[in-house]
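Note that one protein chain of the assembly has been removed; the remaining protein chains are unaltered in position.
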Amino acid sequence: MRLLEASKVSLAFRGVRALVDIDLWIDDGELLGIIGPNGSGKSTLFNVLSGIYLADRGSIQFNGNRLDGLGPAQIVRRGIARTFQNKRLFGTMTVLENVTVAALKGRGGSALGDVFASRRSRESTSTARGLAERCLERVRLADWGDALAKDLPYGAQNRLEIARALALEPRLLLLDEPAAGLNPAERLELQELIRGVHQQGVTIALVEHDVRMVTGLCPRVVVLDHGEKIADGDSASVVKAPHVLAAYFGGEELEEGA
Amino acid sequence: MAGTRAKWLGLGAALVAMFAVPAAAPQYVVHIANFVLIYTLPVIGLGFLTGFTGRVSLAQGALFGTGAYTTALLTTKLGWVPLATFVPSVLFTVVLAVALGGAAVRLAGLYFVMATIGIQQIVWIVLMNWIELTNGPQGVRSIPPIGLGGYDLDTPQRFYYLALAMAVVSYILAKRVVGSRLGLFLRALSDDQLAASSVAVEVGRAKVTALALSAAWAGAGGFLYAHYVRFIHPDMFGLEPSVLFLVMSMFGGYRSIEGMIVATAVLESATEYLRPFGEFRMIVYGLLLLLGMMFFPRGILTLVPRRSAASPAHAKV
Partner (left out) sequence: MLAQIVIGGFATGCIYAVVGLGFTLVYRTLRMVNFAQGHVFMAGTFLGLAIAERAHLPALPLLLAVGALAFVVGMVLERLVFRRLYHNHEVFIVGSIGLGIVLMNGVRVLYPEPVPFPKVFGTNVVEIGTARIQEANLWVVASTIALVLLLHAMFTYTRVGRGLRAVAADAEIAGAVGVNVKRAIALTFGLSFAVAAVAGVLIGPLYFVSFDMGDMVGLKAFSAAVFGGINSIPGTILGGVVIGVLENLAGGYISSAYKDLVAFVILLVMLVWRPTGLLGRETPVKV
């Protein structure tokens, strides 16, 4: 069944057309890859899907409900979580706190309850903390719980972003270039992590430059170029298609996991 | 853990020392201490907005005054018992703050400051000019002292214990909020608002909550103030005290409630020590503000080496 269905989504910034009539669908349980040269609109698409940008035209349906016009917090509650390409962590908070915030999902009590330490407030916080700790274990950051997020090395910050998204217990996870800046060993780890999360029933859309990772993980791939979808199909054949290669012409955009 | 045990012993010792003050110290020291204790309330309240949400407010003086006037008018005009006016004073201050400022919290930093200036001035002008209600520049006199268990708290020494108790309670509650889910939300939105809403934090509601909390603390402080000085008038709640509270909450360094308390104590005592300067007192005060901002923009407690913040998992309070 189609979990996400975006049709004719378009967005322009001051005359620059960032997304042009994008039709995108993701089936429940899929692991979809989204690739394209820099500036092709991949992150913009994620921003629209996660409610950060409002599309000029088009509609987005998730799980049967329309998402148009909802803000980020509401979209998260509907079950879509995302990571950010440029790592938007809560720098002054600890690793555990970063994930606990997400695990709370904005709920769990009232302000008055927080002031007077009501049982509901305390319980929801400790439940959230438990979930956070499990998510940290999934990404192997359990030992870093008390470190400040901004003090983390790059690879660990990556994993923290993912842990935070996992704590939101999403149905659809949008991963925005999670492998950027990772060395080969870390990339293999990341690949295994993504595969593991997917096997637990989370639908994933993966934006990546590392084509080998994408073809290794995703049976199906969508290609964006200059805001338009230029290909959509079996990953092995799409990445070799001449018009896709032409979009990447120059070669430096295509990484082979280096 | 050794670290936390030492910290608790330190706090315990400080508390004991503070209990001894009225017995051991001369009256004027107790008097100053009372002001320090009273002021910690609006300062900590302001900390919710500044330190944790990154919103500077110059309206805290007006909110402090709202609490003071509410209790003053209820007791002098309607004859209420002081203790009975505590909840209404706090409540009314919160309602006023949210009514005037609720729409403004979503504004970006500088615009929000501007809005709070508007709020501050509007409240002050009303206090000054609505003579039928507030007596205007004449102020409200003969505010009754708070009565507890038959005692009237009408001397600095007696009042001190109430002020100390309230300061301690407000400290505990504030620490609790910081370590709670609301505290997490506020810190997250202060660090990265976009990321916060991307993890389901209701940013708008959290900001209004922070505003409400800051107003509650301010109103409570105003309540105490009115029953201590027992004569209030609008100039006590103008832009100047707003700036003072802001400075106290900033000088301690962001997000450090302890720092704010220390800064309050230091700055309030300093204004007393400045009395010998007479006319030049305010010039020195202005210079302190200016030089302080020029050379210690992150607060004086940043001079103290800090360890990594403890996570809620380990916070005991």
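Order of writing sets the labels: A and B. Residues in every chain begin at 1.
As a convention for this text, a contact is a pair of C-beta atoms (placed from the backbone, for glycine too) under 8 Å apart; a residue touches a chain by one contact, two chains touch by 3 or more.
Owing to the predicted nature of the structure, the values given are computational and were not obtained by experimental measurement.
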Notebook entry, point to check: Out of all the chains shown, which come into contact with the hidden one?
Noted result: B
Check: From the list B:Leu15, B:Ala84, B:Ile125 or B:Leu148, which touches the chain that is not on show?
Finding: B:Ile125
Check: Among B:Ala17, B:Val169, B:Ala270 or B:Met293, which residue is in contact with the omitted chain in the full complex?
Finding: B:Met293
Notebook entry, point to check: Of B:Leu11, B:Leu91, B:Leu239 or B:Val266, which sits in contact with the chain we cannot see?
Noted result: B:Leu239
Next item on the list: Determine and list the chain B residues touching the chain excluded from the picture.
Entry: 50, 56, 58, 100, 103-104, 106-111, 113-115, 117-119, 121-122, 125-126, 129, 193, 203-204, 239, 243, 246-247, 250, 279-280, 282-283, 285-295, 297
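Just so it is clear, only the chains that are shown with their structure count from here on.
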Next item on the list: Please give the residue numbers of chain B that touch chain A in the complex, ascending.
Entry: 173, 176-177, 180-185, 187-188, 191-192, 194-203, 209, 212-213, 255, 308-314
Item checked: For the chain A and chain B complex, residues of the former touching the latter -> 50, 52, 71-73, 76-77, 81-82, 84, 88-94, 96-98, 100-102, 104-109, 111, 114-117, 121, 124-125, 128-129, 145-148, 151, 164, 167-168
